[in-house]
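Missing here is one protein chain; the remaining ones are kept as they sit in the complex.
Now for chain A:
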Amino acid sequence: MTHGSRRRRDGRLIAGLVVLVGLLFMFSLGIGPVWLPPDRVVQGLVGQGGEAARIIVVEIRLPRALLALMIGATLGLAGASLQGLLRNPLASPSLFGAPSAAAFGAVTVISLGIVNVLSIALPVAAIAGALLSVGLLLLVAGPRASLLVLILAGLAVSSLAGAGTALALNLAPNPFAALEIAFWLLGSLEDRSMRHVLIALPFMAVGVVLLFWDRRAFRALTLGEEAAQSLGFDLTGIRLRVVAGVAAAVGAGVAVAGSIGFVGLVAPHLVRPLVGHDPGRLMIPAALSGAALLLAADISVRLIPSTSEIKVGVLTALIGAPFFIVMILRRRSTLAGGGA
C-alpha cells in the first residue's frame, strides 16, 4: 500500500462511475412508451430527429433524467456528509426524518393554498421543513449522541412530520387536494418539466457546496470530535454547514419529486470499500453512486410491468429498507453495546 496512487485510483473510480451514470442517463432518455435507441436520443437532443423525437427526448424525458441525476447525487452526498459528521455508516437523511419533514413543509404551503406547485416558495418551504428536522434532531440528540439516541430522536421527528402530513391529508378540502398531498409521500419523477429542474437547481447547488466544504474535516473526525478539533477544525461550523447542506439538498429534491428515501444510506455504502473507507475521498463517488442508483430506480419503475407506474420513492423504500435491516444485522455486535 503506497500513498502515491491515491488520486489516480480515485480518479479511475470516479471515471468509471461517470461512465455508468452517463449510460444510465442515455438509457433513461431512451426508455418509455416509445423506445428510442441512443442515436435517436442524440438526434432528439440536438433537435435533428424530427419534432416528435425532440419533444419526447427534450421535453418529456430529459427533465426526468436530469432530476434523477441531481436528486440522486445530492442525496448520496448528503448521506456521505451526515455519515462523516456522525462517524456512523447508518446515518442518512431519511433516518433523521428530513424527507418527511420536507414533504410536510411542502404539503403545508400547498394545502393552505399559499402557493401553486411550480412556485419557488415550494422548495423554500420544503427546505425549512428539512432544516427544522435535522436541526431539531442534532439539538435533541446533542453533539455526543449515541446511535440509539439519534435513531430514537429521528423516529420522533419523522413521526411528527408524518402526523402533520396526515393531518393535512385528513383536512384536505377535496379528493384532488388529497391526491396532490399523497404525491409528496410517494416520491416520483413522472411528468416533470424543465421548470422543476430550474426550481431545484439553485438550492441544490448551494447544498452541494456546503456538503463538500468539510470533506477534510470528515477525515479528521475519524479520530473523534476532540482530536478533530485539536487538528484545527471548527466543529460548530461543520455541524451548521452539514445541517444546512442536507436541508437544502433534501428540501429541493422533495419540493420537485416528493419524498425519496434510502438513496443517501445506500449510495455511500456501496462505494465506501472502494476508497479505503476514507470519509473524505468518499464524497464524489458517493454522489455519483447516488445518481446512478436513482437513475437505475427510475428506469426500473418504467420497466416493471404494472397497471399504473410504480412511484420511484416506493421502489427505493422497498429496496432500501431491507438493505438497512441487513446493515443493522451485520453491525449487531457493535450496536449491542448501545454506545457505538
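As a working rule, a contact is a pair of C-beta atoms (placed from the backbone, for glycine too) under 8 Å apart; a residue touches a chain by one contact, two chains touch by 3 or more; residues count from 1.
In this section, contacts and distances are computed from a predicted model.
*Asks:* Have a look at "2-oxoacid:ferredoxin oxidoreductase subunit beta", "Dihydroxyacetone kinase subunit DhaK", "Iron complex transport system ATP-binding protein" or "Alpha-D-ribose 1-methylphosphonate 5-phosphate C-P lyase" and point out the UniProt protein name belonging to the hidden chain.
*Replies:* "Iron complex transport system ATP-binding protein"
*Asks:* Using the document's definition of touch, tell me which of A:V209, A:L223, A:I304 or A:I328 contacts the absent chain.
*Replies:* The single option touching the absent chain is A:L223.
*Asks:* Contacts of chain A with the missing chain: which residues?
*Replies:* 1, 3-4, 6-7, 10, 87-88, 216, 219-224, 226-227, 229-234, 276-281
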